[in-house]
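Left out: one protein chain. Kept in place: all the others.
Labels for the chains are A, B, C, D and E, by order of writing; each one numbers its residues from 1.
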Amino acid sequence: MIGSAASNLLDPAVLFFVLGAGIGLLRSNLEIPSALARFLTLYLLIALGLKGGAALSTGGLPAEGILAIGAAMGMATFVPAYAFYLLSRRIDPFDSAAIAATYGSVSAVTFITAQQFLTARDVDFGGYMTVAMVLMETPAIIMAVFLATMVRSRQAVAKAASAPEYDEAFEPLSTREVLREALTDGAQLVLIGSLVIGYLAGTEGKEELLPFTSGIFKGMLAFFLLEMGLLVGRQISEGRAKLDKALFAFSFLSPPVNAAIALVLAYMIGLQVGDAVLLAILASSASYIVVPAVVRYAIPEARPGVYFTMALGLTFPFNILIGIPLYFAAAEYVWP
Amino acid sequence: MIGSAASNLLDPAVLFFVLGAGIGLLRSNLEIPSALARFLTLYLLIALGLKGGAALSTGGLPAEGILAIGAAMGMATFVPAYAFYLLSRRIDPFDSAAIAATYGSVSAVTFITAQQFLTARDVDFGGYMTVAMVLMETPAIIMAVFLATMVRSRQAVAKAASAPEYDEAFEPLSTREVLREALTDGAQLVLIGSLVIGYLAGTEGKEELLPFTSGIFKGMLAFFLLEMGLLVGRQISEGRAKLDKALFAFSFLSPPVNAAIALVLAYMIGLQVGDAVLLAILASSASYIVVPAVVRYAIPEARPGVYFTMALGLTFPFNILIGIPLYFAAAEYVWP
Amino acid sequence: MIGSAASNLLDPAVLFFVLGAGIGLLRSNLEIPSALARFLTLYLLIALGLKGGAALSTGGLPAEGILAIGAAMGMATFVPAYAFYLLSRRIDPFDSAAIAATYGSVSAVTFITAQQFLTARDVDFGGYMTVAMVLMETPAIIMAVFLATMVRSRQAVAKAASAPEYDEAFEPLSTREVLREALTDGAQLVLIGSLVIGYLAGTEGKEELLPFTSGIFKGMLAFFLLEMGLLVGRQISEGRAKLDKALFAFSFLSPPVNAAIALVLAYMIGLQVGDAVLLAILASSASYIVVPAVVRYAIPEARPGVYFTMALGLTFPFNILIGIPLYFAAAEYVWP
Amino acid sequence: MREIENKKLLTIIAPGELQRMVVEQLKKRGIGGYTVVAASGAGTSGLRSGMLVSDSSVILYVIMSEERLREVLVDMDQFMSRGYRVKAFYQDISILPRKEAKPKSGEAVTD
Amino acid sequence: MREIENKKLLTIIAPGELQRMVVEQLKKRGIGGYTVVAASGAGTSGLRSGMLVSDSSVILYVIMSEERLREVLVDMDQFMSRGYRVKAFYQDISILPRKEAKPKSGEAVTD
Partner (left out) sequence: MREIENKKLLTIIAPGELQRMVVEQLKKRGIGGYTVVAASGAGTSGLRSGMLVSDSSVILYVIMSEERLREVLVDMDQFMSRGYRVKAFYQDISILPRKEAKPKSGEAVTD
């Protein structure tokens, strides 16, 4: 396991993450234009989708894949539920709902980094895992919105009693509006579309795209991780959002716990080791692109300084640096 | 022909165009930074120029090429002339002049997509077709400017009679200024420059550039078409610029008509089938980058909401989705 | 030598520089989004660092390398010293200090272009030359800051005598602040980090990055040189910053002089010809990214319209077009 | 030269994800014209680098008459009381009026 | 601290393709200083996404004295009556005056 972790830390992409974090912590004035980070995000989503679709079109969707997808959906429902249950006793309920959505969903970049990790070790995994990833986003968001609606109506009752005039201003979004936002999120649509295109495109089409989707992929990922590192480093050095201790603990403890549950589940339903590790990553990672973008719209009462910081500033580096090799080592230990 | 159209629709680049259009129609909040689209535009122009130049430097400029270029220039003069004649009887004459320039000129991205279509079917074409493309821009713009100047002086006479004080403010640009703008348009200069560099650069230089100009080309094109699809989808869903029915008809009818004329011409002068299809594409496509940029400056009286929307929102998708396979099928049917 | 210069001028990257300069001189409205230039800068620094690091990890650091680094550091101290001594007799001392830093340091893009030039001619060079390049930045900046501090205290004494009230406002930055800025400059950190990552990453990691760092490298360099050409052409056609004749002379004369000194030094310490040419390039090139960014902060009294224009607008094109083949021809003539 | 008009310039600083929401609200008030600039910044919710969609800011500028401004301010106030983190402020401006529109076929008219 | 000056801030929203034209016109009036920001937006001529050169907008900010402003407004009015789709408005600003220029060799002077 130590060997695996060390060799993970020698992966150039991971090293670029560390470099970025270092530059951010040093408060360097390095300015990465936002257009560039957006470009790399889109690129990674497209490449991920195309690869997943291509794998699906050759590998099909075996029974194993359906089980994996089911397990993923299960995690995407279970994680927000228990997260909200635990958190809302201690912190603001809207923040709790937002965190629940964030952790119930996934981080595509963590997933991609884990895929690279597995590929470098010649461990196989199925194209359906990308489908699983895509499908995890929505349940987590929907659950969170329902939780928030629940909180809102509770508070409305309480408020109406004490300050009846405030009530008027309080017209939360209709569920229809929220669903539209969740289902038309740009990043999500690009990913799904690329998955479908990867599935549909003929072999020739795929081969022509290879230098773009595979050749330069590792370099583009390294570049993106440099930027994410920078963002994380700045967030930490800025240290504005002073988080509650409970939230700190949650950011670092829920990932391995969720990964462990996922690994047990994977073992029980008989997934191969690569799929199991990816399922663990899906369960343990937290969304810092799609979900915060939707939640900012759907649960405006929650504070992005809390859920976004936790997902990007704490859980993301944890998984990139420690989580991936840790879950892999655990899986290798258990799997025959 | 149906097979050809279907396989065109399974080309990843075309699928990405459809994906983008879908995302735009869904009014997703996907935000593609403008710097990225500009980057991809420049990239495509450079790659197109380099390839054309390289093809010229090996293939030379045979008699056939000179004929093809002549035919292209002919179309670039004939199309604006007849377009203006037809349109100005029905709509604002400045708009008519702008549309004439737009349709007399070409869309580089349509041309590139058609080249990819032919390459995927192992159909040859000459590097001189890129020269033809480059040379079509200027005559179309010059004609349009002369038409606009004509309209302007007619109107000035009419106005001077009725409202003499308005006259003063009316100092249109000198022809020199307009020509400067047309000839120094950035996109145009980058394309011409790349063509020359592709021609001059030694074999070694070319080979070093291959991973950049050819390897990742298809992926970059797909990415750009995603963006263009998004733009088209948004334009349609926005539906601000409610176009006159005649303009709708023109957007969809003039492309096949121009393509048919071009194919007849190509057949008569004895072009090979690949060159013929590209000539048809040149004749039928409408410029939405270079010409609108110049026209906005040179014919400010025309409304971009009209000519830009027609070229990008209607004719461009028509050609990408239907035009290319249609003209190819027609050519294949006729050519021996 | 003439053959070498001519073939340098047929290198696509160099041709793109000429194209960009032409477009800029024509005052075309070509607008290259700033995010794109920043992207390409970062890309080039990363690729340069990774390659240098990889070369170091295989080639090690031979005695020759240590000598080369020592010579580079010597030049980085000597050039600013003599530059300041000469210039400050004629022009503003703060401007002199800034120019000294600029010319004592290096231009990474000139260095990269020279590496490409050598590679195209199968001339070897060591990975330690990249280390030398990195190490040249800091001494030049530190020297310049000390020079500026010296000038400042001299002026403060003079002013205190004549206009005592002005004095107050005059609180220059502490050396600590300036050093922080110099050492945390973003571009510099990215380069150093990439060098270390290139050194650490396993062979596998390196190979996965190859399509990104080597495959598309030449194309990306050509693209960046197009932009730099545009910037240079605009600066010249704008002609705002009317430079003193002495500064003109300095911009064109100091490069070959510094290169000559560097070549003599290289010959004396027994470097191979490739390393010698690179040392000449390091000595003769002037920084227009890192140093001006730091100097604007550290020596605000100096005018960027002077030192930035000299480095980018005059010395950079001189070296790209004439310097590289010239120094190479000289080295080839002398080396056995 | 034509006479200068007095108008209001409303500036809205909002997270990028909320741009669509704000624009659609403007449309409901009959306002179809606006200008957007990408921004970054910092505030109580921390840094907003603009590097991720979930982390971006925009500045929207809307020129309008005083009457319309009043309506839009009420909308923005509503947004803020629902929890949306937008900033909205306005200033007086003096503007060259738009060219008298000669009605033509083929283009819709907005504010 | 030095005294604050009163100036005018002219804001011009224009298609990207017209930036050069506007800047050259400013130069004719002796104004060499300006600041430009890339923008997108919407108006009567539809969406301007900024994604294509032919589809881009810029905001130009020009700080100047009231006298100069008058001249520039006439120019902008002319542009508009020729059909150019620019918006031009101005506001009062209070500005820290530039450091008294100590004349040095080597740099030109602009507004």
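Following the convention adopted for this analysis, contacts are C-beta pairs under 8 Å (C-beta built on N, C-alpha and C of every residue); 3 or more make two chains touch, one makes a residue touch a chain.
Remember, predicted model here, so these are calculated numbers, not experimental data.
Note that the undisplayed chain, when the full complex is considered, contacts A, C, D, E.
The residue touching the chain not shown here, chosen from D:18, D:31 or D:88, is D:88. Along subunit E, the points of touch with the absent chain fall at residues 1-2, 4, 7, 9, 23, 32-38, 61, 63, 91-96, 98-99, 101, 107-110.
With the whole complex as reference, residues 27, 29, 31, 33, 91-92, 95, 240-244, 247, 303, 305-306 of subunit A touch the missing chain.
Counting the whole complex, the residues of subunit D in touch with the unshown chain are 11, 13, 37-45, 57, 59, 73-74, 76-77, 80-81, 83, 87-91.
By our rule, only the chains that are shown with their structure count from here on.
Between the contact lists of subunit D and subunit E, the overlap consists of B. When you average the Cα atoms of each chain and compare centres, the chain farthest from subunit D turns out to be C.
When you average the Cα atoms of each chain and compare centres, the chain farthest from subunit E turns out to be A.
Interface repeat of B-D: among B-E, C-E or A-D, the matching pair is C-E, sharing over half of the residue-numbered contact pairs.
If each chain is reduced to the centroid of its CA atoms, subunit B and subunit E end up 33 Å from each other. With centres taken as mean Cα positions, subunit E sits 34 Å from subunit C. One finds 44 Å separating the Cα centroids of subunit C and subunit D.
Multi-chain contact residues of subunit E, defined as those touching 2 or more other chains: 17, 38, 40, 42, 44-45, 53, 56, 77, 81, 83. Across the assembly, subunit B contributes residues 27, 29, 31-36, 38-39, 186-187, 211, 215-216, 240-241, 293, 303, 305 that each touch 2 or more other chains. According to the touch criterion at the top of this document, the contacting chain pairs are A-B, A-C, A-D, B-C, B-D, B-E, C-E, D-E.
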